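All protein chains of the complex are present and in place, except for one that has been dropped.
Naming follows writing order (A and B), and every chain is counted from residue 1.
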Amino acid sequence: MSEQSKITQDFFESPVVTSNLPPKEQRTKLLQALLDMDPDISFDDPLENDMVLNMGPSHPATHGVLRILLRLDGETIVSAMPELGYLHRGYEKIAENETYHEFITHTDRLDYLQPVHNNVAYILAVEKLLGLEAPPRAQYIRTMLSELARISSHLVGFGVMAMDVGAMTLLLWCFREREKIHDIFDLVVGARFTTSYARIGGVAQDITDEGLAAIKAFLDQFLARLDEGERLLNRNRIFFDRCRHVGVISAEDALAIGLTGPNLRGSGVAMDLRRDAPYLVYDQLDFNVITESEGDSLARYYVRLAEMKESVKMVRQCMDKLPAGPVHAHEPKKVLPRKERIYTRMEELIHDFMIVNFGVDPPPGEVYHAVESSKGQLGFHIVSRGEGHPWRLKIRSPSFCNLQALPQLLKGHLLSDILAVLGSLDPVMGEADK
Amino acid sequence: MGLESALGEGYLTTRLDALVGWARKNSLWPMPMGLSCCAIELMSAGDPRHDISRYGMEVMRFSPRQSDVMIVAGTVTYKMAHVVRKIYDQMAEPRWVIAMGACASSGGMFRSYSVVQGIDQFLPVDVFTAGCPPRPENLFNALIELQKKVEKSSVLDYRDRKEPIIV
Partner (left out) sequence: MNTTVESVVKELRERFGEGVEEVREFRDDVIVVLHRDALVDAAKYLRDNTDCPFPLCEDVFGIDAYERTKRFEVNYHFFSLDKNVRLHFKVRVDEDDAVVPTLTGVYPSAGWYERETFDMYGITFDKHPDLRRAYMPEDYEYYPLRKDYPLMGVPGDLPLPKRG
């Protein structure tokens, strides 16, 4: 049997799609007809046959390049199987060939809705490996910008979900707010979208008063704007009917299948690494972990909505508590020196040369550090052999793990419910495919 | 303007090329082939601030049959390349391609086993756009350059592309 037919056979005999399949002999007949390219195949009972529908990889509502294979009985989904890899960029292989500093830019493109947050998550793992801690001011700035990034990511999740079920207006409103956050990043970081802001032992540059004022101005008007959007959806019968009781998953099932983040909290499990395993300065902030008990698409939407408000609270607290001081740790062999010093001092020039060309010198060992990103638990596992580049860097990407629940969530629903479920899961393919 | 004076007022003569070019130029409907990060900037280009409809291009069509210009926004992997090509093949002539961002233009920062190092390996590209991702302004720049090119092209042989434009 050729390779191709082997694959086809595997598909037809895969245990995942066995439920409600036509009987074995019909399947074999169908397979044989497919292999022989015989168009004249007929069955005794044609209504017994389910239809296999391909959704994606180029589809406006699949959040990028996700492909879902659906087995349909009329309009009801019998089984679904996501197919990934259309955006597999080989991050983990690239990481093994680059120094720790070089890889920062790649983390921007992982979950491209919240680049700052990924930078910080990666740097925290590297700092854990190096046994290094950034000074308090840097930690506060990181927290502040991470939360802003979380807002901007939830805004897209929120807007796109609304658009998928038919409320286009909200997407435009969300992007209007996102542009304001982009402006803040432009001011603070120097780039509006792909930020590459965090550095080992600190951040790229200190935040200015102008930047702080811009953040404050944004926060002052944001809740009112969010409220507008909320009013638009929360009184919308269509939106409610499409999302309520759709894609329900219980707390036990959600944990077993590996959901994290807002999707898990939508099922009533109060797991939030910001509170459970605090990193950055989250242990000094006062915030609530939002949970909803229903576990349907609507619950996940509510969690995201409420989390944006919590994030606003957190950014405000960070701004109040922001301490003065340096934004770089004093570790000349690990932290990149300032540019003006490289040009004027011998020591810094040498350190810069060594760090850029050979990388920092971590001890051999394995570390794992996870943070609560807007999609779920984003973790980096670094295996170091004492070289300037990681021996192995594993990215635990929340979107990949969340997508795993999709077959379970879709089963028994109608074809059009896919959009409501997928929108509420809020996957980002850059991260899911790595 | 000899002919026009003979025909009297109310008539305008022009070359068919110029007329069709003008019409095509102002109604380029994009097929947003959003693949990764650039797709988000492509969405930003449509938001109230940047407002892509100023150039007559807000009619984003997700069906290749209804669109004129494919904006390949993002990293194209080998697995995805076949899909991109298939969608391009489904587009009606005349059709144009914009490679948005470094990844689509050259593979960008992803020098790895799974990323196609530039979509010009399997697609004819009209405009390459720099940036990772390009700001919406640069995308508009690419669109305007494409409009110029479309305006100048011939009806019968719109494919007389000499060099791709790089913005």
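Keep this in mind: a residue touches a chain if its C-beta (ideal position, glycine included) is under 8 Å from a C-beta of that chain, and two chains touch if they have at least 3 such contacts.
Keep in mind the model is a prediction, meaning the values are calculated, not measured.
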Options A:144, A:401 or A:419, residue touching the unrepresented chain: A:401
Listed residues A:202, A:359, A:379 or A:423, member touching the removed chain: A:379
Subunit B, residues in touch with the chain not shown (by the definition above): 78-79, 81-82, 85-86, 111-114, 116, 120-124
Contact set of subunit A toward the excluded chain (per top definition): 3-4, 7, 10, 14-16, 84-85, 88, 90, 92-94, 97, 128-129, 131, 255-258, 260, 269, 271, 276-277, 365-368, 370, 377, 379, 381, 383, 391-392, 394, 396, 400-401, 403-404, 433-434
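Here is the rule we go by: only the chains that are shown with their structure count from here on.
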Distance from subunit B to subunit A - Cα centre to Cα centre, in angstrom: 30
Contact set on subunit A toward subunit B in their complex: 57-60, 64-65, 85-90, 93-94, 105-106, 108-109, 112-113, 156, 172, 175-176, 178-179, 182, 192-194, 429-430
Residues on subunit B engaged by subunit A in the complex (per definition of touch): 33-37, 39-41, 43-44, 46-49, 62, 74-75, 77, 79-80, 83-84, 87, 109-115, 132-133, 135
